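All protein chains but one are shown at their positions in the complex.
On to chain A.
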Amino acid sequence: MTTSTSTTSTAATASSARKPIAGRRIALHLGALAALIVMLYPLAWLLATSLKPADEVIASLDLLPGSLEWSNYSTALDGVNDVSVWRLLGNSLLIAGGAVVGNVLSCSLAAYAFARLRFRFRGPLFAFMIATIMLPHHAVLIPQYIIFNQLGMVNTYWPLILPKFLATEAFFVFLIVQFMRGLPRELEEAARIDGCGPFRSFFLVILPLTRPALITTAIFTFIWTWNDFFTQLIYLFSPEKFTLTLALRSFVDASSTSAFGPMFAMSVIALLPIVLFFLAFQRFLVEGMANSGIKG
């Protein structure tokens, strides 16, 4: 509406033009705050409900529980199907941790080759790698399942971790390639003159400088693996091997509301690591997202 009329005029007109701008700014903040409250409502609701006694859960608009029902959490800690939450948490951590190590290692190796080394068919292979970002997971799902079944790996964590060591998540390869391309070539040339081969210059020069991209990869891998439901659903079926996400599944079919409180207490426990990661690394996360391939 009222921008920039004041670009060259006197201070008086400038200050008169500033008022509507200030008004606009306040409106923007009010709008953003309102949007924020609406958006955060489901999270507040989750937290509140996890502390509500069973009779208050349904048909109550109040966010604040009448009385705090901490027993929801102790029930949740007992776990599902006689498997304690600690066990489920450990399983989730093991899978997510394995995925992080696998992705960071394998994706950075492949990315270095694509970004910095010359080899035959580099162009077509790179194009293929990019194309697999768009490949729907389901196109390879069933044969992958058959392969892991033949290897006797169904109902183990291998199908969830092993693929990450083979750089199957092309998105991260691409992310690291983009980052490595931004590093000055002189560094490697200097290293080469000092007698470094490609391996030493990768480990000693490039990898340390790629740290921001590696951290982004690690955080996203952790959160996505933690949230993943589909793969865990098809590969794991023994309750003691379940992850937190999968344990929550047993609440999906249950229609009784008696388990509502404990169910949401467990949901909070399952979300907690993501929230902590988010609070600790939000800078990396937001910037990692912003830089995910749209830089010119």
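To be clear about the criterion, a contact is a pair of C-beta atoms (placed from the backbone, for glycine too) under 8 Å apart; a residue touches a chain by one contact, two chains touch by 3 or more; residues count from 1.
One rule holds for everything that comes next: contacts and distances are computed from a predicted model.
For the chain that is left out, the UniProt protein name among "Extracellular solute-binding protein", "TIGR03915 family putative DNA repair protein", "Sugar ABC transporter permease" or "Pimeloyl-CoA dehydrogenase small subunit" is "Sugar ABC transporter permease". Touch with the chain that is not drawn comes from one residue among A:Asn72, A:Ser106 or A:Thr210, which is A:Ser106.
Among the residues A:Leu68, A:Ala127 or A:Ile147, only A:Ile147 touches the chain that is left out of the figure. For chain A, the residues in touch with the chain missing from this view are 1, 3-4, 7, 24-25, 28-29, 31-32, 35-36, 39-43, 45-46, 49, 58-59, 61, 105-106, 109-110, 112-114, 117-120, 122, 125, 128-129, 132, 134-144, 146-147, 149, 163, 165-168, 173, 189, 197-199, 202, 223-224, 226-227, 229-230, 233-234, 245, 248-249, 251-253, 255, 260, 263-264, 267-268, 270-271, 274-275, 278, 282, 285-286, 289-294, 296.
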